[in-house]
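Removed from the display is one protein chain of the complex; every other protein chain stays in position.
Order of writing sets the chain letters: A, B and C. Residues in each chain are counted from 1.
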Amino acid sequence: MIIIMRPDATERQVNSIVDKLKAHGFGVHLSKGVERTVIGAIGDKSSIELESLQMMPGVSEIVPIRKPYKLVSREFKKEDTIVSLSAEVKVGAGQKILIIAGPCSVEGEKQIIEIAELVKAAGANALRGGAFKPRTSPYAFQGLGETGLKYLAAASKKTDLPIVTEVMDTRDVALVAKYADMLQVGARNMQNFNLLKEVGKTKKPILLKRGPGSTIKDLLMSAEYILSEGNNQVVLCERGIKTFEDSTRNTLDLNAVPVIKKWSHLPVVVDPSHGTGEWDLVPAMAKAAIAAGADGLAIEVHQKPEAALSDGAQSLKPDTFAQLIKELRLVAKAVGREL
Amino acid sequence: MIIIMRPDATERQVNSIVDKLKAHGFGVHLSKGVERTVIGAIGDKSSIELESLQMMPGVSEIVPIRKPYKLVSREFKKEDTIVSLSAEVKVGAGQKILIIAGPCSVEGEKQIIEIAELVKAAGANALRGGAFKPRTSPYAFQGLGETGLKYLAAASKKTDLPIVTEVMDTRDVALVAKYADMLQVGARNMQNFNLLKEVGKTKKPILLKRGPGSTIKDLLMSAEYILSEGNNQVVLCERGIKTFEDSTRNTLDLNAVPVIKKWSHLPVVVDPSHGTGEWDLVPAMAKAAIAAGADGLAIEVHQKPEAALSDGAQSLKPDTFAQLIKELRLVAKAVGREL
Amino acid sequence: MIIIMRPDATERQVNSIVDKLKAHGFGVHLSKGVERTVIGAIGDKSSIELESLQMMPGVSEIVPIRKPYKLVSREFKKEDTIVSLSAEVKVGAGQKILIIAGPCSVEGEKQIIEIAELVKAAGANALRGGAFKPRTSPYAFQGLGETGLKYLAAASKKTDLPIVTEVMDTRDVALVAKYADMLQVGARNMQNFNLLKEVGKTKKPILLKRGPGSTIKDLLMSAEYILSEGNNQVVLCERGIKTFEDSTRNTLDLNAVPVIKKWSHLPVVVDPSHGTGEWDLVPAMAKAAIAAGADGLAIEVHQKPEAALSDGAQSLKPDTFAQLIKELRLVAKAVGREL
Partner (left out) sequence: MIIIMRPDATERQVNSIVDKLKAHGFGVHLSKGVERTVIGAIGDKSSIELESLQMMPGVSEIVPIRKPYKLVSREFKKEDTIVSLSAEVKVGAGQKILIIAGPCSVEGEKQIIEIAELVKAAGANALRGGAFKPRTSPYAFQGLGETGLKYLAAASKKTDLPIVTEVMDTRDVALVAKYADMLQVGARNMQNFNLLKEVGKTKKPILLKRGPGSTIKDLLMSAEYILSEGNNQVVLCERGIKTFEDSTRNTLDLNAVPVIKKWSHLPVVVDPSHGTGEWDLVPAMAKAAIAAGADGLAIEVHQKPEAALSDGAQSLKPDTFAQLIKELRLVAKAVGREL
């Protein structure tokens, strides 16, 4: 940590910072510049509690030097992490591109089995579908709950596709974990820290979606919660952030793909369906995501999007999805990946 | 709901929309313009599920006419809602300005009792303090839990100040409700819908903080969750949003005060401490909030901010707080309020 | 245009809107719903001046139906526009991918000739370089002015690469047009409407960069200024927007590529150098841009980025650039394009 003093800071003010740092066990390095004094705090202790130094008289700015996350960082672990959804389906560097496809919500057993078969035939290697649905409106369809989980299990049995489904409540983690192969923590719960701890205690792989108001650093800090509970099977998912641009529902931030790859060893997937909110933008952004280096995609597919109980506007029809997969294979190959 | 067709939409496409609307029980009103046909759907049914009409061929745009929230709206209830924290302390139009003050975290019994006495003497009428703390880092102080709640209760007993404290987990709602006079749902849990439902089932007043990536409409929809469970004792709290401006931790959006007053009957308070992230900006923004029409303020106060276990940089010292209250009284009076 | 009345609007208020619309030559279509009356204004007149209807008593909301731009829209012109930088170098659908490469600033004659030869050898088909530089600080290097333009011309003569360079001042348009093959209007001047009109009066192709605080609609409206002066040789450039995300200098909004393709017939290029601000993110985002459907790229290349007079941190070295071009060829081919 570096403490930059104000140009008018007195010697006494500098000394009182130095004393405080020493009291916390830090080594201190003083650097008197032409205009200002700069104080370096040396040590490997966490300096999180020291942000309140900002309050001390004479201080202009505090510059943290160590990243606030540890277990998720490339500095901590150099090799890419590979996450296993099942014995056959893995995601991460060097693996096949993961394609998680399916409807926004599980609406019925027949529906989910049919769509599972369709997306599998097209080339998907995991099935998504919401049984517990976080909806902006209390009056919107909230999902089928455990019944939905059972339908998902039936679809998985039929197709051998591992299941990715959301858990919204600490009280439901055990229940959802009974049926799901991968637990999804949704964008709106990205900083529901108790939920993060709870899924961290399971042995299940976790799909952690970036909150629409969260920075990449926030996302990594949330992943750190899961890893710090002993579960390192975490996949990060970019799904769009809130910006002033209103021609798309969210602004899909593909910069996040190379940035996360630089800072962390965890796999990254991209959700172009939520990221754009419009089905006809999904193919372009899905291809862009793979070209940017993503390890996988989460794509909404629905037999009859215009009759979907949720998010119809962003869902692909099965044949559009099948066509997209063909195009994605070419892009994946162009960047040295396989799908 | 209005459906705007594309200029090249065929008659058949128009008819298929009309049929679908009729099948859902809507009356239909066709308006053929020079360039486009516009279809009005008439009826008092919720049209939320119809957003997937967007997918139907020929459709250019869907314009919802009814607001997606109901119970929280001024159209539903014209008179301002008054929320009671205790027999004496109420918040809302025509009431005294509510001043919720106290430390970010409860750190000890002595600390919280002392600060409660200080803020009460200065003019606060409610005590805040976190026992369960949502922290970005898993390695940061996470709060004292139930012990913290007990210390808060002791401080309340000593000072008669009602207690406002956060609940983060559906499993803790009953516990926190046992000690708190008002339950706070924090910014990061604003769209934790299960938590909203759970606090909606209590009879406690709720302080609902706006998420940093949430629009005012999102905030009202989250409040709707609470009201739809039968609890209309909800106070909305503006505490800053995420923007590109990096000179403050958040951008406190005071526009939200008159906008919420126009759209909803619920009281609004402003948190300039989180809204700016810097203690020396708090007084200016606190005064601005009252001038804008806020019904109250939530302000962090700490005896020794530079030693606080969390958020020290945004906390006022007790004497700065006492001075601010004096200045706020003048501003409140200037806009016809009392404090 | 559709005018949605408030639920409590009186018949007299509705009538006064209707009268006003008729007075402006619009046909009127009344639709009385269960809760509200909706008024459709029918006609092909521009309705821009009518936004002030918002002020009239009883009005809840105004919904424009026609897009505010015309000449740039797909509805006005279905076929993709092809823009010619020279007899050989063209950009747009079906053309080779345009690669505009070169340093941020022209620093000397030898430097610009050398870099021109290097980028040409690597596969670039146009040369960029700033002679007039918009710098945030008045104390930073402001460019070599006309001398820089002459150096660019020398580099172009040597390599046959057409020149793309910025013009910042209405007074300099004629001068820059004398040397440049394509005039760049920079992001910070995207809404310098007088400059837009002035470059619209030239016959030169224009590279119009999106402002960091501008929506895609704003960008199209600015292009409309140029086309409305009779110059339809306009290429749009996505180069990142301002968001709360601080791990990159800007958030490159690749959604803009398919959105612009849907709404407009103009070619789109992407600038991943400014869009990310960091050279090591450029390759990933360049590939993503091509996969998303961009017609070209603008990339900063500098012999010694660490000694550049501006924007060194986002410039590629020539060999990194050459390697990137090889990878881009594969991605271009995967999406049916050539480079």
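Annotations for the structure displayed:
The criterion applied here is as follows: a contact is a pair of C-beta atoms (placed from the backbone, for glycine too) under 8 Å apart; a residue touches a chain by one contact, two chains touch by 3 or more.
Treat the numbers as computed from the prediction; the structure is a model and nothing was measured.
The chain we do not see here touches A, B, C in the full complex.
The chain not shown here is touched by just one of B:A292, B:A308 or B:L324, and that residue is B:A292.
Only one of the listed residues, A:E75, A:E88, A:D160 or A:D319, touches the absent chain: A:E75.
Residue in contact with the omitted chain (choice from C:R135, C:K158 or C:K201): C:R135. Contact with the omitted chain, checked across B:I216, B:V234 or B:V301, is made by B:I216. Counting the whole complex, the residues of subunit B in touch with the unshown chain are 213, 215-217, 241, 243-248, 251-259, 262, 275-276, 280-281, 284-285, 287-293, 327, 330-331, 333-335. Summarising the interface, subunit A meets the missing chain with residues 2, 4, 7, 29, 31, 33-36, 38, 40, 42-44, 63, 65-66, 75, 242-244, 246. Within the complete assembly, residues 46, 48-49, 51-56, 68-69, 134-141, 168-171, 188-189, 191-194, 197, 211-214, 218, 221, 224-225, 228, 241-242, 279, 305-309, 312-313, 315 of subunit C touch the chain that is not shown.
Criterion: only the chains that are shown with their structure count from here on.
Each chain gets a centre from its C-alpha atoms; the one nearest the centre of all protein C-alpha atoms is A. Put simply, the chain farthest from subunit B by mean CA position is C.
Subunit A and subunit B, compared by their mean Cα positions, are separated by 26 Å.
Rounded to whole angstrom units, the spacing between the C-alpha centres of subunit A and subunit C is 31. Multi-chain contact residues of subunit C, defined as those touching 2 or more other chains: 243-244, 246.
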